[in-house]
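The other protein chains are all here in position, but one chain of the complex has been omitted.
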Amino acid sequence: MAKVNISIDGRPLQVEAGTTVLKAARDQGITIPTLCYMELEDLCIEHNPGGCRLCTVEVEGRNNLAPSCVTKVWEGMSIKTHTPRVINARKTVMELILSDHPFDCLICAKNGTCDLQKMAQDLGIREIHYKGEQSTYKEDYSPSIIRDINKCIMCRRCETMCNDVQTCGVLSGIYRGFEAVVAPAYEQDLEKSPCTYCGQCVAVCPTGALTEVDHTNKVVRALADPKKTVVVQTAPAVRAALGEEFGMEPGTLVTGKMVSALRRLGFDQVFDTDFAADLTIMEEGTELLGRLSKFLKGDKSVKLPILTSCCPAWVQFFEHNFPEMKDIPSTAKSPQQMFGTIAKTYLADKIQVKREDLVVVSVMPCLSKKYEAQRDEFKVDGNPDVDYSISTRELAHLIKQSIGDLKNLPDEDFDRPMGESTGAGVIFGVTGGVIEAAVRTAYEVHTGKDLPKLDFEELRGFDGVRSATIDFDGLPINIGIAHGLGNARKLLEEIKRGESHYHAIEIMACPGGCVGGGGQPLHHGDSSIIKKRAAAIYEEDKGKAIRKSHMNPEIIKLYEDFLGEPMSEKAHHLLHTSYFDKKKSTFIES
Amino acid sequence: MANYKMHILVCGGTGCRASQSEMILDNLKTELETKGLSDEIQVIQTGCFGFCEKGPIVKIMPDNTFYVEVTPEDVKEIIDEHIIKGRRVNRLLYVNPDNQEHIADSKHMGFYKKQLRIALRNCGFIDPENIDEAIAKDAYQALGKALVEMSPDQVIAVMKDSGLRGRGGGGFPAGLKWEFAAKNASDQKYVVCNADEGDPGAFMDRSILEGDPHSVLEAMALCGYSTGANKGLIYIRAEYPLAIERLKIAMKQAEEYGFLGKDILGSGFDFEIELRYGAGAFVCGEETALIHSMEGERGEPTVKPPFPAESGYLKKPTNVNNVETFANVPVILLKGAEWYKSIGTEKSSGTKVFALAGKINNVGLIEVPMGTTLREVIFEIGGGIKDGKKFKAVQTGGPSGGCLTEKHLDTPIDFDNLIAVGSMMGSGGMIVMDEDDCMVSMAKFYLEFTVEESCGKCSPCRIGNKRLYELLTKITEGKGTMEDLDLLRNLSEVIKDTSLCGLGQTSPNPVLSTMSNFWDEYIEHVTDKKCSAGQCAALKQYIIDPEACVGCTACARVCPVNAISGERKMPHEINQDICIKCNACFEKCKFNAISIN
Partner (left out) sequence: MSKIFGGIKMAKIKSLADLKKKQDEVRSKLNLRDKADNPESLVQIKVAMATCGIASGAKEIMEFFVNELGKRNIDAVVTQTGCMGYCYAEPTIEVQLPGQEPVVYGYVDSKKADKIIELYIKKGELVDGIIPQNYETIDNK
């Protein structure tokens, strides 16, 4: 890479040609404040609209200040990052932004984790000289996400996530001038839009404009209700991220402490969604093998590839955007919903609690799970299989408000039967994990042989679209993996055109999979955090005594005692679902 | 073919059409028909003559008679007297304001004397809906010459040598821009004509498109040939229906003759043009915003680089020029760079079209060589200030420009001189203000416009301009403080310094230039709570003279907010806290007892 000579604040240095002033300065240890800028390097997502104008610097020979995030270096460039002119400009711009922002920091959901707040603090804003009219927009409550866009600062990060990364096209800039704001078209409610509730907008929002619907109070009330038995399930990706909320290093596994905390919070039984993940593999894997063998026998009615269906945002995505392909995904419910069904039938029976007295809470790295839990097809006589779904962040709040810290809690183990899980269930939390878990089981069921090696490195990694061919003892199985809905769209378009050569495809809506979910602790633009969580997930898998779903003793028992066999009539009734055409349900109210 | 003895040209520009020029046209045709003169006299609808103040314009050729403010009812007299009897209708002639003499030949009018029409060369002369008339006036000759005799590089060389600078406001050398686009290799390139004229009061581009659309089409094809593009797009605001109509006709005719389409003039060069309609957003005059708008995206700018020449429409190399820039191109190629450079100033060659407006006698569209002074434009061409009032300031460059005063009047107009004195060329709006104009209000007026037109992408422009507007409002309402003036200045400078695109980088100019040229007026508003120009309603005070008031109660009864009180037959009083300065009492009082302070 060619180098150029520049100087920053009088210090001469050589930097890579083509890099930006912002990056060159950061490499020198100079932090230039930014608000709209976001680079998720590991996910190949860069957002640099140059809109907030906080990162301006002085460049010799240039009339006005240069936005460092989009200004590239050139030979001989002389940059000054903190002259009085620069500082005054930054403070004035910051005051302007704050002058059109509500002053309810102390009671805002983002209090303490707000980028705007931090920036105001760093810049030492003590007074707002420019006061005037403030924007007022209506608040929007959807099943998963709250939009309080009075707090929107037009950084447009959510728009990049929604349009460029997820290709959902729900959020975009509307109106102009002072009224400009990011919202669904015609300022519609999210619920009337093709929003998948993936929550990636929430994950990147620097302020409290986009937050999750908070169910913690409902959980607290259920826990206090003596008539109710409250059980909880925790998704695999939660244990790899929860620690961050308590100041631990990203990638620290806190499984034991989390179980311990949940028990202290008052949950009657603390279970693991990983158990349901193993169950999903049994159903989905069997479905795959069934379709595959029919296909290989020449049955033209069989549709391949089979697509995974664990991710509710992904389900929403194809229901809205590719309803004509709704027969292709596996009919298996997601682990969250399988857990709910089994808890409210098998478990309720076992522990002698009536369905209406059993409350199932799920802790998820996801916001779409909130929406999934309240879908009508997952209710029995109006009683949902999963009563409340809370995010990793909400669990952290619950712990903070009730117990305080997590760090000093002892490690405890999940309850049985639904706390028993395998390494295959754990890796559901990361992109490629579901299909790897499915391969581990499908291979052994199909070939009748033991796998020589359980780690399928070829299925792992962070590339947006990945493919691998796994040798099923002479039968090559083509596997596709996509994370991020934009990448999923590419594979779907391929299928639509009849060009897909895959037998099975795993799709996760969030970049990185559930470890990068919209309900996880905020990464504040540092995508290495997501990678560290993924590493922790694989580490947990490695440490598990059992790493294949079909070897989970409680799963085996569940089939023996209750379900019969995978894809049995009972299993079909309880563990499978169907999908809807939602293309027409998105409408514009005049 | 009829051998016409006379041509009657009727202005068909938007302004004159609004004053019934179409009915004049119809009446002329009917009247000639009735008199059996249709074969001898040809009636032609042309584009704008520029002298909009005196529209509708009817010009009779060959005896070169320029009738002004013609009404449809005047048609009979024009035919009977002028056409049949050969006697000019004196009452319809322009009257020289200096000596009250009638002037028939437009060349002798102050308005036209100093003008040199290059971009507007055919406006008001040809029928824009008839390509043959354009061809007679050299349309497509330059294209033919370039395609047959010149290489693309040679065309660019002429453009560069000519020194033609972008007329849309930026003043960037057009030839250089073309060269950039030419140098970027691509399977597809585009030529875009920016016809999104958005300055308040500006109609230079509209008039060119209405009066001589072929000049623009030809220039676009030339640009395509030299940059390697075979697709042209005209981004025109949908509020220009007549320009759109004429462009459509011109495009159709050019296609039929083969000046657009495949294998133009047998050269093997293909070029087609498509129209794209804008919804009238000022910011879409910024080329990246314009391109986004054409792509179906939100019309907001992106940071340059990359420049459109590198990555423009659909990420392909794109050259964007505005209408007036293009209109100059064919003439330059025909007459040569040297000829063009001989006109204007050293660094700004050629002419510039201005839309004269405001408190000036001759409102209209003018084209003058660069280097003409503001004084010549305002006092000679523009005919001075209306109603004998005193000149106070002239705003050039529209909302992005600045206010210039008496002391700048002898500045020769060109890109660099205007910037040097704190304003800018802009796209050519020129608004003249007299002693009755309050400069704080003027700055507020422009800010109101930019607040409305900001796209909202970058914070300083989105919020900053709004705060500027609010501060100015506060001052015009007499609530401003000296600290507000400091804030105003600081904010203006930061907005200029930090905004993303040209809109925000220039929007505080009206504030900064009025602050530097009319500081006293700001002080007066803030400390004396007074507006000498009398424009700031909130600073007016209505006072009843107790000597003159007879206590008739008429004023109290007409006051909508019950601010006036007093006993019958006793002097009345106005409560200043309640008064909304609606002027109703002033109008009602028969005894001249109410005065405005």
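Order of writing sets the chain letters: A and B. Residues in each chain are counted from 1.
FYI, contacts are C-beta pairs under 8 Å (C-beta built on N, C-alpha and C of every residue); 3 or more make two chains touch, one makes a residue touch a chain.
Computed from a prediction, not measured in an experiment: that's the story for all the values here.
Undergrad: Which of the visible chains would the unseen chain be in contact with across the whole complex?
TA: Missing chain, whole complex, touching shown chains: B.
Undergrad: Out of B:Q20, B:S38, B:T71 or B:Q141, which residue would touch the omitted chain in the full complex?
TA: B:Q141
Undergrad: Considering the whole complex, which of B:E73, B:D132 or B:E483 touches the chain not shown?
TA: Residue touching the chain left out of view: B:D132.
Undergrad: Touching the absent chain in the whole complex: find that residue among B:C11, B:I79 or B:A104.
TA: B:A104
Undergrad: Of B:M61, B:A157, B:L176 or B:L275, which sits in contact with the chain we cannot see?
TA: Spelled out, the listed residue whose C-beta touches the missing chain is B:M61.
Undergrad: Using the touch rule from the top, list residues of subunit B that touch the missing partner.
TA: 3-7, 9, 61-64, 83-87, 101-102, 104, 125-126, 129, 132-133, 135-138, 140-141, 144-145, 147-148, 249, 252-253, 256-259, 265-266
We adopt the following convention: only the chains that are shown with their structure count from here on.
Undergrad: Quick check: how many Å separate the C-alpha centres of subunit A and subunit B?
TA: Centre-to-centre distance between subunit A and subunit B: 53 Å.
Undergrad: Given the complex with subunit A, which residues does subunit B contribute to the contact?
TA: Where subunit B meets subunit A, its residues are 281, 283, 298, 300, 302-303, 305, 451-460, 462-467, 470, 487, 490-491, 494, 496-500, 505.
Undergrad: Spell out the part of subunit A that touches subunit B in their complex, as residue ranges.
TA: Its residues touching subunit B are 49-54, 56, 64-65, 67, 70-72, 85, 88-89, 92-93, 96-97, 99-100, 129-130, 132-133, 153-154, 156, 172-173, 175-181.
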